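Notes to accompany the following structure.
Yeah, one chain of the complex is gone here, protein chain that is, but the others are all in their spots.
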Amino acid sequence: MDVMYFAWVRERIGLPRERIDTQAATVMDLVTELRAREERYAVAFEDISALRVALDQELSEFDAPLAGVREVAFFPPMTGG
Amino acid sequence: MDVMYFAWVRERIGLPRERIDTQAATVMDLVTELRAREERYAVAFEDISALRVALDQELSEFDAPLAGVREVAFFPPMTGG
Amino acid sequence: MDIRVQEAAFDAGAELNAFSTGHDAAGAIVSFSGIVRDREGGLSHMEIEHYPGMTEKALTAIAAEASARWSLADVLVIHRHGSLRVGDQIMMVATAARHRGDAFAAAEYLMDYLKSRAPFWKKEVTADGAEWVAQRDEDEAALGKW
Partner (left out) sequence: MDIRVQEAAFDAGAELNAFSTGHDAAGAIVSFSGIVRDREGGLSHMEIEHYPGMTEKALTAIAAEASARWSLADVLVIHRHGSLRVGDQIMMVATAARHRGDAFAAAEYLMDYLKSRAPFWKKEVTADGAEWVAQRDEDEAALGKW
């Protein structure tokens, strides 16, 4: 699946998107996998209450299932307008 | 005192302003005097719930005193904007 | 604060751009503009009468009250009188604030009070004759929320 990062999540992880092969059942399972990868992921995902997640470009929740999802995006709360 | 009429009050009475010498104590007393003058005044002032009054260019009430007032204006509810 | 009562047409877009510049900390701008519409069909033109002297005072008082209630950097009110055609700009208000909530609330307050408390009267002229626009109950009721 495609995993995308925006704003300071992108900066902490150091890349805007990557392709990840995962068996994670939920967003939270994916976060746990990512945290275990490297320090920069652990730092980016340290406090998920400061993060938002979108599944296939729709805002979602961290307990949402990933079955059938092609694109996951992590980012801080939006600050447009 | 100067008495002014706007919108359909002006049209019914047939003039925009006139000078009136009156001893009326309140706006309502003045209305009663005007109604007694001629049919066109009686028609214009028939239903004062459909009218508004300003004293010296400030919105006021029909029971307000006229002492010291130089300019009285009668008009329908405003419809600007 | 800029309050204008005028017969001449104005360019709402140009006014919005001019109003939007120069407020150092106020990044939120709300505008309302009112345009003559032919709601029922057959409108020839609209005539707007006002009460010179009182109009400016009433608008200034309404704008001052809005500035006292909300944190505003600036207020603009322009209202035309005289004869207007379909599509013409009747009036506009604009507010500048640091926070958008203040700009929105103040602009709506200005409109609610301008509508029912500033001495303007509209007359719609059609081929069938002329008719003074009646106040809508909801316009008077709108004041209750402030």
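For clarity, chains are labelled A, B and C in written order, and residue numbers in each chain start from 1.
The criterion applied here is as follows: a contact is a pair of C-beta atoms (placed from the backbone, for glycine too) under 8 Å apart; a residue touches a chain by one contact, two chains touch by 3 or more.
Since the structure is predicted, the reported quantities are computational estimates derived from the model, not experimental observations.
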Contact list for the unshown chain, restricted to visible chains: A, C
Residue among C:87, C:129 or C:144 touching the omitted chain: C:87
For chain A, residues in touch with the removed chain: 4, 6-8, 10, 54, 57-59, 73, 75-81
Absent chain, residues of chain C that touch it: 11-17, 20-21, 23-39, 87, 89-90, 98, 100-101, 103-104, 107-108, 111, 138, 142
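Basically, only the chains that are shown with their structure count from here on.
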Length of the line joining the C-alpha centres of chain B and chain C, rounded to whole Å: 26
Between chain A and chain B, centroid-to-centroid distance (C-alpha), Å: 71
